[in-house]
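Have a look at the structure that comes next, please.
Of the protein chains in this complex, all but one are displayed in their positions.
On to subunit A.
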Amino acid sequence: MTQGSRLYFALTVLMCAFVSINGVGLNDLLERASQLSDKLHSLSTSLTNDLDSHFPPVGRVMMPRPSMCHTSSLQIPNDKDQALKIPEDELLSLARSLLLAWSDPLALLSSEASSLAHPERNTINSKTKELQDNINSLGAGLEHVFHKMGSSSDNLSSLPFYTNSLGQDKTSRLVNFHFLLSCFRRDSHKIDSFLKVLRCRAAKKRPEMC
């Protein structure tokens, strides 16, 4: 074999390996990300249930409307047809933007959880901390997915969160906590749905899963 053909051969092998590894890696990454997002949403649901168990009726009246969530400005698909039309990288950036938008609010929630005027305070506190950890790992995972996917542009939407405190009195604090949590619960469902769509799109080798 000549030197050139040898080099070509080596390059081909490397590329094949890289591609194959890449493909498998993305699948597994998305699988893992889906699991994390699933966990995230389950946690938020259980937190909401804990809060609802001893929520004052007046709080429900005081509750702000869901459109007041700080992520409501993000344009997301609202049904399946719309969602399936969106390309993968856009879906991924949507998920990542949402995720990013919640790192600060969750920090606030976690700091306020310990002083909530609620009988289930301890459980809420621990679950909020767990939520924070999960979000961080999911964010990191999605970073990897993003790099794996090799998108050219990184168009993350910025969804700033300007609130510094949940309120002055304990009732408003509780109500705001509940409200923030409900916003997060919805957003986590969005993220989970998007990632699972992405997962099935990438899992061409495993049709039985989708």
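Just so it is clear, a contact is a pair of C-beta atoms (placed from the backbone, for glycine too) under 8 Å apart; a residue touches a chain by one contact, two chains touch by 3 or more; residues count from 1.
The rule we apply is simple: contacts and distances are computed from a predicted model.
Note on the omitted subunit: UniProt lists it as "Prolactin receptor", one of the names in "Glutathione S-transferase", "Prolactin receptor", "Guanine nucleotide-binding protein subunit gamma" or "DELLA protein". Per the touch definition above, the residue from A:66, A:87 or A:119 contacting the chain not shown is A:66.
Taking the complete complex into account, A:83 is the one of A:62, A:83, A:107 or A:156 that touches the chain left out.
Touching the chain that is not shown, out of A:42, A:103, A:122 or A:136: A:42 (per the contact rule at the top). Checked against the hidden chain, the listed residues A:96, A:127, A:173 or A:199 yield one contact partner: A:199. Contact between subunit A and the unshown chain involves residues 38, 41-42, 45, 65-67, 72, 76, 78-81, 83-84, 186, 189-190, 192-193, 196-201, 208-210.
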